[in-house]
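Quick one: the structure is below, questions incoming.
Excluded from the complex is one protein chain; the other protein chains are retained at their positions.
Going by the order they are written in, the chains are A and B; count residues from 1 in each one.
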Amino acid sequence: MKPKFAMYWAASCGGCEIAVLNIDAKVLDLDANFDVAFWPAAMDVKYKDVEVMADDSILVTLFNGGIRTAENEHMAKLLRRKSKILVAFGSCANEGCIPGLANLSSRKVIFDTAYAGPSTENPGGIRPLTVAAVAEGELRLPAFEPVLRTLDQVVEVDYHMPGCPPESHQIAAVVDLLVQVVQGKAELPPKGTVIGAGQSTVCDECPRQRDVKRISRIRRIQEMPPLDPAVCLLEQGLMCNGPATRSGCNARCPQAGAPCIGCYGAAPEALDQGARMMTAIASVIEGKDAEAIDEVLDGIPDPAGMFYRFSLAHSLLRASRSAHRETEQA
Amino acid sequence: MANDFEPVIIGFTCNWCSYRAADVAGTTRLKYAPNVRLIRLMCSGRIDPTFVLKALADGADGVLITGCHPGDCHYLEQNYKAMRRHRLLQRTLAQLGIEPERVHLTWASAAEGAMLAQTIDRFVEQVRGLGPLRWPARPRPAAPAAGHAEAAEAAQVEEAAS
Partner (left out) sequence: MSRITIDPMTRLEGHGKIEIFLDDDGNVVNSYLQVPELRGFERFCVGRPVEEMPVLTNRICGVCPEAHHMAAAKAADAVYGVEPPPAGRKLRELLYSAFYFADHTTHFYILGGPDFIMGPDAPVAERNILGVIHKVGLEIGSKVIQARHYGHTTVEMIGGRKVHPCTAVPGGMTKSLSETERAEIERMGRWAVEFAQFSLKLFGDAVLGNPEYRDLILGDAYSHRTYYMGLVDAQNRVNFYDGRVSVVSPDGERVGTYAPHEYTDWISERVEPWSYLKFPYLKKVGWKGFVDGKDSGIYMATPLSRLNAADGMATPLAQAEYERFYATLGGKPVHQRLAIHWARLVELLYAAERWVELATDPEITSPDVRVVPTKTPTEGVGIVEAPRGTLTHHYRTDERGLLTMVNLVVGTTNNNAAMSLSINKAARAFIKAGTVVKEGLLNRVEMAYRAYDPCLGCATHSLPGRIPLQVSIRDAQGNPIRVLRSEDA
């Protein structure tokens, strides 16, 4: 009997699933050593089949996606019970990822915006409901929670694998490790370890030349003349999240001429990725009085979005005040 | 109607100027509001925005940062970094719905004990006017027991009890 493997998506985009498929032929190693017990992207096992599985009967579950609805929460708890090893896979499960930016707004504001777009025709003011009556009976939708949460804010997580998505060479390395463990040739690292990633920041993997930073002007990428492909992007005045972001991705984006946007989450030992960015940027910009400093900072028109792009839900504050207020009223 | 809310304020002071100013205020028995809990760092440039955010997330209603006057930093230029971090932090806090005035940066030389006492009093009143922040605690999963089954059971018992 091969041990069981599962992969599940909560509030997610499917990119983690594609990244797993992008390990190419190595997916056959997965197949040779595991029985895939549950993977809605690729096979037809349904929720009712998971409910009747024995506790701890799945050896390892890769759980991606954030906890946005009551269904996501239910599946997180269900899969925690059914799985010996639960991995928070990808940025959404680990720190909330880009959908975590919804935590900047209250549900009411979001709600009022949703059904009033230029192409929406809704004169009756209809809203989706958790329980809707139709002619034949009742239809249910899972309740929407006011604040998006990460997997480890809902259940105990055994390992963390960051990335949006985790790069396929890292996934391949982790699959190799899992196969070795199953074959009794290796041991898993201590619980709580961040796997499939580096122990430093993206800057360390980036081949661009870094020198002394004295940034007197920050511009946006569309304003830039052709950028020097060999020089650090920050030093050229383009915001880059490399200093605050965990390594492991081979700094692909800076190598392609685009700034790091922070998708591998907080650098090791940083409690708050946004705070780490703030301190890093403040250390290297010019300005000795309020006016001069403000002029440089005006080049970052959206600091919350830029610094917390992937990690707002896992940051120290986690959400805006108005979003939190709705949790209290719930 | 009197506002009886007593703000909780964390004060990060630098060792060289502003901590000594606070000391002077104390030894000259100047009265000032007791709401500020002082934490001494070697330099205002040591202030990581993480400290401020953690203070606010863990129950502080305001944060006061004090350092040496620009040009007088014991480590030459690090108080400029404090200024830059402070201004960037304020912009970010505003987007999160936290009044930027809750995080105040002020300069004080070692001789300015009285001025610092006044600054503290003013800041406490300002935060009192803003009201309590009361940031919600971080959600945590059910306390991990020896096995997952026990943890699930514990969670169920908790749910039933609440």
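One rule holds in what follows: a contact is a pair of C-beta atoms (placed from the backbone, for glycine too) under 8 Å apart; a residue touches a chain by one contact, two chains touch by 3 or more.
Quick caveat: nothing in here was measured; it's all calculated off a predicted structure.
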Visible chains in contact with the missing one: A
Touching residue (missing chain; options A:Ala186, A:Ile221 or A:Ala290): A:Ile221
Option from A:Val52, A:Val212, A:Ala230 or A:Ala256 whose C-beta touches the chain left out: A:Ala256
Option touching the unshown chain, where A:Ala41, A:Ala173, A:Leu188 or A:Ala292 are the choices: A:Ala41
Hidden partner interface residues of chain A, rising order: 9, 11-19, 21-22, 24-25, 27-28, 31, 35-36, 39-48, 68-69, 71, 97-99, 101-102, 104-105, 107-115, 117-122, 124-137, 139, 141-146, 148, 164-165, 167-168, 220-227, 229, 252-253, 255-258, 261, 263, 301-302, 305, 309, 326, 330
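We take it that only the chains that are shown with their structure count from here on.
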Chain A-chain B separation of Cα centroids, rounded to whole Å: 29
Sites on chain A touched by chain B in the complex: 55-56, 77, 80-81, 83, 104, 149, 152-156, 270-272, 274-276, 278-279, 281-283, 285, 287-290, 293-294, 297, 300, 302-305, 307, 315-322, 324, 327-328
Contact footprint of chain A on chain B as seen in their complex: 48-50, 53-54, 56-57, 70, 80-81, 83-85, 87-89, 91-92, 95-98, 135-136, 138-142, 144, 147-149, 151-152, 155
